[in-house]
Each structure stands twice: as structure tokens, then as C-alpha cells.
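The complex appears here minus one protein chain, its other protein chains still in place.
Per-chain numbering from 1; labels A and B assigned in written order.
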Amino acid sequence: MASSHAEYVKIVEEMFERKKEFRLIGQYVQRWDALDKILGRARFTADHAYFFKNLVYVHAVRAKYAHAKINKVDVSEAEKVPGVLKVITHKDIPGVNDVGYVLPDQPLLAYGKVRYIGDTVALVVAEDPYIAEEAAEKVYVDYEPLPVITNPLDIVSFGGLKEKEHTLIHDERGSDVIARFRILKGDVRKGFKEADVVVEGEYRTQFQEHAYLEPEAALAIPEHDGGVTIIASTQCPHEARRAISRVLGLPFAKVRIVVPPVGGGFGGKEDVANEIGAKAALAALLTGRPALVMHKREESIIGHSKRHPMIARYRHGAKRNGTLTAVEAEIILDTGAYASLGPFVLWRAIVHSTGPYKIPHVHTEGVAVYTNNVYAGAFRGFGNPQITFAVEQQMDKLAEELGMDPVELRLKNILRNGDRTVHGQLLDHGVGLEETIKKAVEATDWYRKRAEYAKQTGTIRKGIGLALLWHGNSIGAEGADYSSVTLIINRDGSITFRTGLTDFGQGSTQGLIMIAAEILGVPPDYFRVDQPDTSATPDAGPTVASRATAMGGNATLVAAYKLRQRLNQVAADILKCSPEDVEIHAPDVYCKSDPSRKIRWVDLIEECFWRGVPLQEFGYYRAPKAVWEDETGQGEPYFTYTFGTIVAEVAVDMETGKVTVDRVTTVYDIGKVINRVGAELHAEGGAIQGMGYALMEELVHDENGRVLNPNLYAYYIPTIMDAPKEIVALWVEAGYRRGPFGAKGLGEPSINGIAPAIANAIAHAIGARITSLPITPEKVYLTLKKLGKIKL
Amino acid sequence: MYIPKDLDDALEYLDKNAPDAIPIAGGTDVLIQIREGKLKPKVLVDLSGLKSQLSYVKRVNGKIAIGALTSVAELDESFLVKDKRYLGFADVSAKFASPILKPLATIGGNIGVAVSASDYVTLLHVLNVQVKLVSVKGERVVPLEKLVVEKRTLAKEPNEIIYEVLFDELLENSSTAFMKFDRREMIITGYVTCATYLQLKNNVIEDVRIAFDRVTRRIPGRAKKTEDFLKGKEFSLDVIRQAYNEVLPTEMKRKSDFRASAEYRLDMSKVMMKRALLKAKSRIEGGV
Partner (left out) sequence: MTQTQVQEYPEITITLNVNGKDFTVNVKPYERLIDVLRYKLGFLSVKEGCGRGECGTCTVIMDGKLVPSCLVLAVQARGKKIITLEGIAPQGKLHAIQKALLDTYAMQCGFCFPGVIMAAYHLLSKNQNPSEDEIKYALSGNLCRCGSYLRFVKAVKLAAEYIRKGQVYFDLKKVPP
């Protein structure tokens, strides 16, 4: 492959081989923006509204039905309301009326029909948000209701996943199945014949809401040249630019997206900015005034993507000694009214659908289908949390059948260096999975507790359970995988760091700064991070898929490396030593062999300026092309995988079914810990968000497609009083040679294994298994009651 | 917005303008109802300035009187939460919404909202509370049970406001307790709630009152048959078990919704009743 010979790949590999001692990498370093945020000075999107005069407010008129034809939309009355400047409908869209991220299936403004209750039928633009909301009631729409489908099993059925007869939701596409992927390896019939035990199960997971504390917002400013600048709460400015340009019919150069600090993303702000940015831009361009779209919480919940619910049926076969012989599965994902990132979510789910194990015979098949529920898209984990919930419970079930300890069963089947995945991909290095298991077992006193808790009586029963995970880094076969940064050393010695990668709390930019700082030999506070801006910061690809450190890190590494080479040359000339002998430990620069020969960093920079040595560098990295054969799922879907073991310790109240999580121990193999603060916060935050997914979160629709709990009072995310008492984060560093210093991603892996570990721990505590999420107290209680274990 | 100078002024204004004008105290429910489009008042009468007159917790002639504008935070600072007989108030407060809402939410407001999650109503039911209402026409006192008649429905005129709640001081050998239980610890509606009043003498249940978030109607209510069964009996787990297994289901009709099923709610009503009674008992005996 051409890319493996590319210069940038060689640089990354060289740094992985050569650099063994680190000053900054792996240390605890404060975030570049911590002070600003702690003082309350950081400006999030909505805060910018304070600085604008003549703002107009945009209010979306949403659908009255979850599925209906639109015969007529009459905005004339609404436009007459004093204070209303314009009411926008699809007729006013200059470009293409579509904001779909993967498939062109998502109109910005409803045209012909509505497919879920969040569809926008019209936009009221007014002087005052209250007027906009009042006027919205005067937009009259003539609807013709259609049958509402909220159950994906009304679209496809198990036993082949074929599409059933029904009133099409996306009649323009001719089918409501958006994607189908599979892994087909060996012969599962043969595999099951060879098995001594077979376990089956049906697993269901729910709609999860991101519930980031900052609701979506976009502020559009019409520019002098007919273009528009949009300040938006988004994870992907360049993707948003592409989508919004298309809607407005403007070239990229006339659409500028600027990203201030974002208050949480988790995947939920991956594509919603396409929509709200376009809405704000339309209003701004049509009125000639800055326009604000600000979602209220209820609107946010129905107005952006959710996590795909899953229904999956699994069959696992194994020999008496625990070796897996076959895995078969049918997986259905409900993508709601629009595809969003659905096809990619399904793909990732299928790629990971067997767990990190060696299996000779595999047939897993999955589809993603439309329904009239709120649409589903990207959410941390991206199909993997759902799959892992099923797979890791299947493994524990097998262990029960075989009378084996769950750890022993895992050790019998896990991938190790030199093994091939179920896709046939050879993992010749960087598989730290076994070490994560060993560390987790040791840290939690696993074997003793497994034995001890089995003998409990009493109202509160403890349980300990584990789950393994793997997570392919970056976007795999979803598209062209590249990233870029710009490093500019300024004449005063400070360094400007620019990238299109965004921060929404995960702090990956801090890791990038640390990589650059390590290579250049300067402290991290020399850096100033410019906010992502499509007019100024390079397209780094979307900030998704746990790729910021892996991909952005490489781009940063390459840029810093090249700058360092040039600095070494100049310093060597000044100090009269060889370039390899130059040590930079800003503010000093000296010769390793003779530290008395030194100059200051600022003087070195000044010298470069006078000598005409360029001190800006554009760093680019392109990942090796993924290989994927649609018919069989064979190839190399991801260039590397993050591995992990999670152990959850719970206590179950046998009278009420309420589960408390006492401790979560996470051991992730992330190749190399770059930003230790960020890594720990991911382990902790992921454990809490995963716990919410496991025990209490659930977005509920009624049979008419209406969301019953669109607010934070009825949609339960963990409060501080629910958080596990203890979260222990441990690390394994089985470096991947083409990651920055060997590093792999953690953004999503940090949630994948939490729910199954908790589910397995509950099963251990109560002696029965619950196979649907969330595992509410009621589910635990009624399970116990059915088994006769309740004595009221 | 109408800002009354004093209570009489507020009552005058309400008399002339209700139901277009509605009173607002802490606003923790009214503002959300307006946000959801369920309430569209033309004028809000701001009672928050009347706090000096309507916010108090005091003993008056063997009764305890709590002013309607007493906030939950103020209840936390009153003598009620230090007296083992009235620790039910501390229980309600501990699970009430979140700490941030407590200075705004008022006990009068909780009654005025009148939903099954109005925890003070549940607690006040076991205290046999009387509610004093005032209007331009004067005042009247009505038992809480007669005032809160259905979900968000009070038997009062739009020009009346809740002035105070009154209940007899409890006997020394009695106590109260309140339990609220849900999937998470705070900011919860509660799958079920249960308030109890227990009076013991030599381990015999002299008197007992038990209220739940719902018994039959969609508002808090008393389980009187269960109470009658328990009265006079020796306090034991077996007796409580008999009460909730044999009697409670005859007078309680639970409904299923997206949060929980009727079966689970009925079973949890039993568990919470037991726990509340045990808690009240331990308070009578040990004062905790």
C-alpha cells in the first residue's frame, strides 16, 4: 500500500521505536482551558448572544404527528404577528433540502411528510423568543396521519431479517432497511455440531439520551459577501460546513463554522449542527441579522439523535474445555426516523459483534431499520455498548453452563499477539487484552469474592462481574481517515496550535499539546489553542470514533517532528554540536554532551526568523485504508483496537431490586498513556455514564411516537448520589506502532464494558440474569419474584 | 405581574381577577406548568413578598401551625426536624426534589400542586391536618382530605389562598416517618411513597395512620382499612405482613405506566409501608 511508505507513517513509527524516555507524556498536566472555565469566563455558544445587537430568534415548529403526510402549510397568519420577521419553509431553501450525514434522507424542513415528532415544519424568525413561540401556534398545517411504527420488529423479523409489509416511512427510498452487514466465516452448522454446550439469548437495549448539560445552540451572522459565519456547539465543524453549504447553495469559502467551548457532546453533537446551523444560517441570510437557534432541553431531547436500541439473538457454542466453536447472531438496530450515522453504527456493531475472541465459525448478521421514533445516530460506543452487553452476558452464560469461572473462559478464547480476528485480520502486536484481565482480577480480589458472594443470605446481596471489550480506533471503513494540525512557533517563542478537532469536555487537545510539547522540548503552557474554525484551522476529520489522540496525535507528532528537525539544525550550527546532540528543555537549549554550550529558546526562535527557517508546519496523517468485504465481513476493518476489562462490584437490595454500584475497576489497554488526567477522567466519566445506561436511563415513546420523558426530571441520569463509591482506573500500554508513541483511543471504549460488567455482577448477586436494559429495580425484583425468591 | 402590598391587597386583587390571575409563591411548579403550556395566566400575583406574614412554624394551643409560605428550607431549620415525633418532615425534605429547590418550594405550594408526588400532602395526611383558607370573604378551615380531591384539583375557590396548615401536637409515644423510593437517589418522582404515623404503648399499636402517594385516586391518600386492621394489635413483622398482604390490596389500586407496573408498585407499597413503620417505631424507642 502506498500509504505505508508515506513519510508521515515513517515518522510515527520511528518515534514509537526510538523514544523511550518522556518528560511530559503520561504526566498529570492541567488542561489548557481549565482556568478560563473555572473562572466562568469561557464562552459557550449561547453566551455569545450577549455580545450581539439586533439578534433574531429562530423557533422550530415541530410535527404534530410522528408519521403523516403534509397537504398544506399555511404560514400567513403567523407572519402577520407583530415582531415576526419571517416564517421559513422548505420553499425558502436555496440549495438542497437535506442534512443527512451518511444518507441523503433527512430534509432540513419537512417536505411532503413528517416522519417523527421532532421534524421541523417551519421556522418562525422573530424579534423575541417568546413572540416566536407564540406565533408558532399560528402556523397551520394540514396533516393526513399515517400509521405510526415504533417497534422495529414491525419492519423486519428474526429468522432472516427480511423486510415485512408495512406503510413505508421512507417511501422515497423504497425500503425502510437502511443497511445490512455481516460476518461470515467458516460454517456455523459445523461449529455447533462440534460444540458440547450451546447457549442462546435475546438481548434488548434502549434509546439512550446524551443529556449533555449544554443544549444545542447555533448563532449565525450574515457576512458582507453574502456568506455566513456560524458559531455552533458542534463536534464536526468541517462536516457541518459541507452540509450547510449544500443547504444554502454556497461554496465552502462562504460558510464559516466556528466552535467555542462545547458543553458535552458524546456523539450527540456530531450531526445536529448540520440542522441547527443551517436553520440559523437561513434565518440570518433571509433577514440580514444575526440569528440564534437555541434548543430548550425538551426540544434538545427530541431534536437530536439518540443511541440505537438493539434487539439481538445470539447463539454461542463451545467445547467442554471452554473453547468457542461457533457464534451466530441476528442483530436489529432501530435508527428511528432518519439514518444519521446509522449505517456506520451498524457496521461497527457487526465488526465487534463477536467480542475480542478467536472463533472458527461465525455468522453474525445485522440490519438497521427506520421507525417513527426519534432518530438514532452517534453516541459514545457507536453500536459497541449494545453488542458488548449481549456478547459478555453470553460468555458468562457459557461459563455457567460449563461450570467454569468467567475469567477462565475468557482466557481460553481471547485474542493475543499473533492471532487473527474473526475478520481474518492479523494482530501481530499491540494486543494488551490478557494483561488487562490479569490486572483487573488482581486489583479486585476476584476469585475470593466470586466464591464468597455465592454463599450470601440477607437483604443486601453483593455481586462481582466482569466484561471484556475491544474497540476499533477511528472510523475504519466509514470513509477517508485523515487528520491535520497546524503548529506555528511565533516570534516571541509562544506556539499557536490549530486543529479542526473540537473539545467538548474530553480534553484530547491537551494530549495533542503534550505530544508537541514533548517533541519540541517546551512546557505545555507555551501553547495557545485557537478555537476550531473552518476558515483558519485545518480539516482534521470529525472529532468522533475515539480518533482524536490516535489520528490528531499523529498529525501533531509529524508536525512537531519536522519543526524539531529544523530547530535542531539551527541550534547545532549555533552551538557547534551535531543536530542529534541538541537538547531542548525550554527556556534553555544546549548540547547534551556539553551543557555549558547553550542559548535560550527565544533566541533560537529569533535566529530561525533571521535565517529564513520557516517555523510553521502543517501536520497530516492518513490512516491505512481499511479493508472490508461486504459479503463476508473479512478484511482489516480498523488499524488497531483498544482493549479493556471492566470489573463491577454491586450490592442488590433483595426487597426492592435496587442495585447500587460499589466499585468499578477499569483496565484499558490504550497503547500509551499520553494525557493521564484525561485518561482517568474518561475512565471515571465513562463508568458513570455506562452505569446510567445499565441501571436507569431510558427514553420512552408511546404508541403514537411521542416521547414520554423529554426532560431531566423524568429521564434519569446519575446524580452525584448515584455515582459508584469508587472507580479505580488502571492502565496497560501495549503500544500500537502507528499510534503517537503507541497510543490508542479511549473516548468510546470507556463506556462499552460498563453495562455488561454490571449485568454480570447482578447475575452473580441474585442468581438470575436480566437481558434487557436498563436493569431497573423492577426488572430485578420481578425476576426474583418469578423465581420464588421474594418473601413479602 | 401584580405585586400586592399585603395579604389583604392580594386577596382583593384575586377576588377581582381570578381565574385570570393566579398566585405564585416559589414558582417551582407554576413556572413549569406555564412552560409546558398547561397554564396560561394573564397575571401572576406574587406572594413571595408576603413571607413575613405567611412563613412560620409555631406552637399554638397544643397545635402546630405552619404558614403556607414556609419554604422547605425553612422547615429544615425549624424545631420540627429536631423533634423525634416530627422526623417525617426530615424524611420528606431529604428526598425532596433537590437542595436547590428547597428555598423556593413552599408547603402551601406543595398542597396547591396536589399530585401524587406532592410529598408533604402525603405526610400531612397522617397528621390529620386542617387547612386554613382565606379570601376577601374571610377564612375557613377544611380537612386536607376534603381539600385535595383529585389530581391538581382542590375544593377551593379561585379567590381563596392557602393560609396555613394546622395539626394537633403528637403524643410523646408516637412518631412519623416517610419513605420515597426510585431508580436513583434524588430529583425523583418516586415509584411509591409512604408516610406513617405510629403510636405505641407497650409495643401495642395504639394508633396508626398510613398514607401513600396513591391509594385509589391520583392523589395521596390514606389506607384506612389497613390502619384499622393494625390498630390495637401487637407490633410485629408478622402483623405488618398480614396487614399489607391481606388488607392493603383490597383498598389500593395501582396503575401501570412507563415507569413501573402496577404489580411492582403494589409490592413496593408493602415494602415501604413496612420500612416506614419500622422507622417510626425505632424513633419512638430510640429517638433517631
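Criterion: contacts are C-beta pairs under 8 Å (C-beta built on N, C-alpha and C of every residue); 3 or more make two chains touch, one makes a residue touch a chain.
Computed from a predicted structure; not experimentally measured.
Within the full complex, the residue among A:264, A:360, A:424 or A:767 touching the omitted chain is A:264.
Note that of A:9, A:46 or A:605, the residue touching the chain absent from this view is A:46. When the omitted chain is restored, the residue from B:7, B:104 or B:171 that touches it is B:104. Which of A:277, A:552, A:686 or A:705 touches the hidden chain is settled by the complete complex: it is A:686.
Considering the full assembly, B:186 is the residue among B:186, B:239 or B:278 that touches the omitted chain.
Residue positions on subunit A in contact with the hidden chain: 28, 30-35, 37-44, 46-47, 49-50, 81-83, 130-131, 134-135, 137, 140, 210-215, 261-264, 266, 296-297, 503-507, 524-525, 677, 680-681, 684-689, 711-713, 717-721, 723, 726-727, in rising order.
Residues touching the missing chain, restricted to subunit B, are 1, 3, 24, 26-28, 31-32, 34-35, 40, 42, 44, 46, 48, 73, 94, 97-101, 103-104, 185-187 (touch as defined at the top).
The rule is short, and it goes like this: only the chains that are shown with their structure count from here on.
Residues of subunit B that touch subunit A in their complex: 98, 181-189, 191, 241, 244-245, 258-261, 263-264, 267-268, 270-271. If you check the complex, the residues on subunit A that touch subunit B are 655-656, 658, 695-696, 700, 702, 708-709, 712-714, 716, 718-719, 721-722, 774, 776-778, 781-782, 785, 790, 792.
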